[in-house]
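A single structure is presented below for examination.
For this view, one protein chain was removed and the others were kept in their places.
Think of it as A, B and C in the order they're written, each chain with its own count starting at 1.
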Amino acid sequence: MTKVGPGRISLESAVRRVGDNGSGGIAVFLGVVRDNDRGRRVSAIEYHAYPEMARAVLDRIEKDLRKRFPLGGVVLEHRTGRLKIGEASVIVAVSAPHRAEAFEACREGIERIKAELPVWKKEFGPGGVLWKEEQDLRRAKRRTVGASR
Amino acid sequence: MTKVGPGRISLESAVRRVGDNGSGGIAVFLGVVRDNDRGRRVSAIEYHAYPEMARAVLDRIEKDLRKRFPLGGVVLEHRTGRLKIGEASVIVAVSAPHRAEAFEACREGIERIKAELPVWKKEFGPGGVLWKEEQDLRRAKRRTVGASR
Amino acid sequence: MKVRVLFFASVADAAGTRSLDAELGNRATVADLRRKLEKDRPRLAGRLGKCAAAVNTVVVSPARALADGDEVAFLPPVSGGAE
Partner (left out) sequence: MKVRVLFFASVADAAGTRSLDAELGNRATVADLRRKLEKDRPRLAGRLGKCAAAVNTVVVSPARALADGDEVAFLPPVSGGAE
């Protein structure tokens, strides 16, 4: 089951939905908004998605995970809109007969979401408002300048 | 925070307790009672602990995890008594600044619990009532007999 | 032909819009569309080259030929999740 949208992520509901009588292990990863990003203070984050594509990407990831692992249930959700510190932006929950498979599938799910999901974040803080990908570009430039000296 | 006892495991409460403003990732493993054990049907499981030692072992595991990983919060709980199919017997929840550390610490926590915690389970099913360690001995004997032919 | 163009995040800010319609010659590719957009909107210069392009939600190469009615999205490096 996959979802992209502004509704709050419910851990309890996700775990209920992946539960399965034949599954002994449930692994969950929850990404939450932190109060800092590599030292820069953060007060809130806004997530913007390309929703139609994001849904297609999550469905593809679920399909691939089910092909690679003997999973009972799979929940992949990413929240959009403005989130406060401590709120969950993303959840990956899977159930499997044994724990090794549950852990591996959960890890693979979040890694693929981070690499492939068309979602962008705007960080709000005392230093102003910045799109994450712009910060990363600036950081990369600073590194390059430093290295060429 | 660690606990061994008959009270129900609350996922929501565990995740609330590991939450931490500096943590971006929460990894959770939940062990639940399955309806079968390697093919043998199971209707319920009774967990018996050596409680004083189990508490000491969980505290030691938490201490070691905190030494090895930059964790925000740690919750390690094992339930005792009679559990139905689908009920959670064990939970490991950790929060960390980044997801790699959260996954590794969570995995290490459950592996150590499985190897070290003085808890034993009695499986109830249509085939009767059996202590898990006795089944494992019988299985090992069968394998030995098979191998020597 | 006419295609629908979508921008996101910092690129939408630079474009001054999150979407627009673009008129292209027959057999135009994603690379052609990118050049045209960067010419029409100088603030996009250097930005679209750092984006992946998706046609109808599927990531494609710059050489991909476009068809009338396609939805073309320029995707800055993604930053989903929370850490």
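Quick note on the criterion: a contact is a pair of C-beta atoms (placed from the backbone, for glycine too) under 8 Å apart; a residue touches a chain by one contact, two chains touch by 3 or more.
Keep in mind it's a predicted model, so treat the numbers as computed, not measured.
> Tell me where the left-out chain touches chain B, residue by residue.
31-34, 45, 47-48, 50, 52-53, 56, 78, 88-90, 110, 113-122, 131-134, 136-137
By definition in this document, only the chains that are shown with their structure count from here on.
> Roughly how far is chain B from chain C, going centre to centre by Cα mean, in whole Å?
One centre to the other, that is 49 Å.
> Got the chain C residues that touch at least 2 other chains?
81-83
> Would you pick out the residues of chain B that each touch at least 2 other chains?
23-25, 97, 99
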